[in-house]
Each structure stands twice: as structure tokens, then as C-alpha cells.
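Yeah, one chain of the complex is gone here, protein chain that is, but the others are all in their spots.
Up next, chain A:
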Amino acid sequence: MYSQGLIGADGATEETEEFLAKFQARIDREEKIEPNDAMPNGYRKTLVRQIGQHAHSEIVGMLPEGNWITRAPSLRRKAALLAKVQDEGGHGLYLYSAAETLGVTREQMTEELLSGKAKYSSIFNYPTPTWADIGTIGWLVDGAAIMNQIPLCRCSYGPYARAMIRVCKEESFHQRQGYEILISLCNGTEEQKQMAQDSINRWWWPALMMFGPHDAESSHSEQSMKWKIKRFSNDELRQKFIDATVPQAEYLGLTVPDPDLKWNPDKNDGKGGYDHGEIDWDEFWRVVKGHGKMNRDRIKDRKKAWDDGAWVREAALAHAEKRAARQTQHAAE
């Protein structure tokens, strides 16, 4: 997710004060920055990193859900899941295209993902052992993604902002679809309810981690806020997510696995909100640094698909060249 996309981002710039001030004035006027516009190198680098990581998250995110396509419990669910995973691939494609407008190729970004240089959202390093996880991912993971991504529709970089408008519409549909899977489970048998509860137990905290470290530890957030790449802080978005989601869990009859969770009427300037327990940041950093349950498997899977597909991509290229050569020859004759 985008907050995690900023971990370690180096927004350092070498441009003159005058150039930077002019650029900042454009940002402050809420002008969209377009691919051919002059921009600080740090702005470009931050976006390449963030959009690239966002794209990788969509692509790696196809794996945990794809895990259930062949085992979906009904034809309706199978079709919906296929369409959903396909949407995630589509998001990856728009986002790679948006990043390409900043002068980096999809191949370069893919190589960085496969070599471990580029990161993706830590959430996808958790496994999906049960069908309920497909519901929970839609509800919590896509729900958290929406919280992060709605403000990105107003991101100062035009191609990213425009891509996010469509992405958000689809994510919102996914979130409702995931919730509907859980409604079916929670209206079902005791085994189905237990499956749903077990799933929220495993996904709740990792979903909260998707918003990234506490504001105080999010070292590059300030510059990104100034450039209007980012509009809200990690903790603000996390709080919004918790406040929106807890009532949804209650409606399902599921227990949020946080004993410290309680309503606080004074929170959010007197509008009320939930106090919550502390996130296990050791786990967060462990997973971000590659030591989650599925980190190795995810990269291995992506690498296998890429390596196994090399001959196909080479053949497509060779065929296109042959075809072009034949056309040139025809034209000459």
C-alpha cells in the first residue's frame, strides 16, 4: 500500500531554490503535474517508487486470492473471484503504465520486484488457508486499500490520480463483494461462522499494518504531504478505517481480535471513535523485511511465472520482427 511505498523513499533533490519554489507553487495551486512537465528529481523518484510498489502489490496480490479460484465453493463465487483477480491484474497494468510515464519501463520494475529490490504491500505475505479469507481480503484488505487510495485520486501527479479513480471504483465493488461472502458465512452453519471468525482473527492486525508505521516513525511522509502525493497521515487513515470497520464486524456478529478496542466519545474532536490496542510493529518490520510466512513463496511464484514465460515473450517479439521484415520486403517488391 502507498504508505508502505514510502518506507525508505529518498526524496532528496538537487534543484535550485527558485525551481523548487515554482514547482511548489504549482502544487499549492492544485495544478496537476503531467509527464512532460519539469519536476524535481526527488518528486519523480518518490512517485516511481510509490507507483511501482503499488503496481507490484496488485500483481503479487493476485496470488493469495488466485489460490482459491480452482476451489471456489460455487460457480457464482468462482466467476466473481476470477473477475476480481482479473481486476487486480488490470490495476497493475494501469499503474505500471502510470509509472512508465515517469521514464521507467515495466521490465525494469518487474526485475526490481523479482530481485527483491522493490517491495510490495506486506499484507500479501500472509496465507489464505480458508475460503473465508477470500471474504476477509475483500472486506478488510480492499477496505483498507480504499481508505489509502481515495485521497490518491487527488494526488498531484495527473496519471496516477486518474488511474486511481477507476481503481477505487473497482476496489469499492470488491470490498462489498468480500463483505457479502462473509454475510453468507455468518448467516450459515456454526462451522461457517467459525471459519469467518478465524479469518478475521488472522487478518485484522495485518490489515491495520497496511497503513504503514506511526506518523512519528514515517520518515518521508512530510515531503510527500508537501508535494500532495500524500494527503493524510498513516495514523489518520488507520483511525478512519477502524472507525468505519468495527460496526461492520459487529453487524456480522464477529469479534474484532483486540481486547483494548473500545468506543471513545471524545475522540476525533468529539465526534467519537475507537481506541485500539498497540500494533505488533516487530511483526510488521519482520514481514516488510522479507520474513513473513509467504514472502519467499510469493516471489518464487512470480519468478517462476516470469521465467517460464520467457520463451513466450521472446517468440512474440521474434514473430513481430519477422512480420515487419516481410512487410518491408513486400513493400520493396
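Note that a residue touches a chain if its C-beta (ideal position, glycine included) is under 8 Å from a C-beta of that chain, and two chains touch if they have at least 3 such contacts; residues count from 1.
Keep this in mind: contacts and distances are computed from a predicted model.
Asker: According to its UniProt entry, is the unseen chain "Phosphate transport system permease protein", "5'-Nucleotidase C-terminal domain-containing protein", "Ring-1,2-phenylacetyl-CoA epoxidase subunit PaaC" or "Thiazole synthase"?
Answerer: "Ring-1,2-phenylacetyl-CoA epoxidase subunit PaaC"
Asker: Could you tell me which of A:86, A:105, A:264 or A:327 touches the chain that is not displayed?
Answerer: A:86
Asker: One chain is left out of this view; which of A:22, A:262, A:289 or A:304 touches it in the full complex?
Answerer: Once the missing chain is taken into account, the touching residue is A:304.
Asker: Spell out the interface residues on chain A facing the chain that's missing from view.
Answerer: Its contact residues with the unshown chain are 59, 62-63, 66, 69-79, 82-83, 85-86, 89-90, 92-93, 96, 106, 131, 181, 184-185, 187-189, 191-192, 301, 304-305, 308-316, 318-320, 322.
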